[in-house]
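One protein chain omitted, others in place.
Up next is chain A:
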């Protein structure tokens, strides 16, 4: 479904000739990264810089009886050894709650633990030295006496009366609970021909950004200003939080974000060790650098998912889905992460289950519990893979029960493409989705019928291949409804300033940030299109709170839809201002002029009238020659946030084609298809690659990735050799197709695409594995689908 403009007679800025919007253009920042001339935080040095190493708890839960750092302080090169109590003089603790998540509770968390550690990996002391190696040497001779406490590790028993309460002041280990009941659930189940139920298990996994979390904090005692160099997705959030807890004004903190070596939501949070690094710089009055090593990354980067979700679906024999019901349990570690909280994912699961389908009968319970494990929080596609896997797993179970093709049952229940606007059973408002168009496109791309025939033929030869389908919805372009209404100072609006320089080139300062997804490129493409200047004459500045407008940054798929719209609107204002002054200079009228090819041209015939460079020269250097009363403004700023819809929902569908070796339990991915509708495509190649990368993160969760804890809360595979991530040899080629339904909330029409790949990939794979195993009567509702899980389901082990 391609939605044409409501009024094709009126051409928008997007319809201008020579527009870059909708065109694949190389990203302007690639050359730097490819030549090894990027600047990641881990590359940075500063005069007098100390390196910090955190001494971390070997226990999941223990009292700190005493710390003896005398020997460490004597190691040559050691600048300081700082304990939690000492650091608490400089930085206040925090509690990760949001007021709109009613009942959400957490305990005060310190930058460095003071009396007690609550997970294996929590820092108990900081050692700052002239080099990382010296700091590590010194860390080895710090003596910490612990009294080990019983660790709460199994989320299923976290609420049992016999289980110790991790934070006694909170009363129990329940961080958050949400119940939702819509429609007539009991009646719907009672009226169903079949009711299917399953227990879905999702392993804990983590982001494994290739560049670990890195910070250089530089307190300038003379200026009383703290400069934080950090690979973050939300610089203004970091500025606000650092200032708040160090007792500073926001203007005393500058956050600079250069190149970032992977983020995926891992770097949208503020970690205790990062807070400690800011505080150490202030305490020691010198720059301090923290670069997590890989073991620290596994133990302290937020973990993701870790859900057990009981799901039920009712279905009639004609395929009508009558009701969904879920009971979700998730473990978040000992604290709700700050400032975004660790309850957002469970909340999102409640919001999204059943989302693509018509049924209004939906009941959900979600409980979020504390554990003595690393903190669990938002990671790419927050809640989406859980909701999608449960929903689509149940739909497949229902289809199998009534003997209906998985595609057919979806077609009978997906919301009709002409049924919008409408609301989901959890009350989410959908402006415009395209489930059926997307499914039709997917069927054509993968040649579904031929694939089914091939599957049947191979099955006769004892080759077990499966096809898995997963439809999904995706939350993008978030407004203040995510965090702002809950009291968190996380901006949902973004701003862009554009200016024409003295040689007719354009500088844009944007509050969205670049982590490799192409924020810089899309901003330049939009601004270049509106202003009629070529891409190479547009320079984009981002990731600097001193030098960009205030804004949210890049998370929840908001860069193009929110930051892109702000760029569009700012460029339109600058364009108007340029044409006003050009008209005065050329003794014409703004309506008779246009900008194209870096020049002022006639609107009527495109004939060049004056180079932009020449206009800029006159304005900046010979304003005395301008007509009286002309006051050119060659800089314009606009901010944007969606107001009508709190989120722009997108939709898509994925399919997986794979082969299961029933002797070894290994899964070989053969092909993967995605059709996605993110509205206006600004740079199709960048969108496709965002989706491919997202799919592979979802495939990792489906097949390989799992943080394995033992019963004492020890993470037993905290290194890249034992924690498996997808590698090139195992990944299939991924075909990506699009349906385009622009949002009418913005002139640009763009929605987000960053989560889509991850949202549906695991569900498609799990459904494909079950499809392959159908002759054996085995049903698996657990990821990762390791050989052990598959062979167990097959009764082989």
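Worth a mention:
Heads up, the rule we're going with is that contacts are C-beta pairs under 8 Å (C-beta built on N, C-alpha and C of every residue); 3 or more make two chains touch, one makes a residue touch a chain; residues count from 1.
Quick note on the criterion: contacts and distances are computed from a predicted model.
The complex appears with one chain absent; UniProt names that chain "(2Fe-2S)-binding protein" among the candidates "Peptide/nickel transport system permease protein", "(2Fe-2S)-binding protein", "Flagellar hook-basal body complex protein FliE" or "Cbb3-type cytochrome c oxidase subunit I". Remark: the omitted chain is touched by one listed residue; of A:494, A:689 or A:745 this is A:689.
One of A:58, A:262, A:590 or A:646 touches the chain omitted from the figure, and that residue is A:262. In the complete complex, the hidden chain is touched by one of A:174, A:422, A:596 or A:720, namely A:720. Residues of chain A that touch the chain left out of the display are 26-27, 30-40, 42-43, 133, 137, 207-212, 259-264, 293-294, 515-518, 685-686, 689-690, 692-697, 719-721, 725-731, 733-734, 757.
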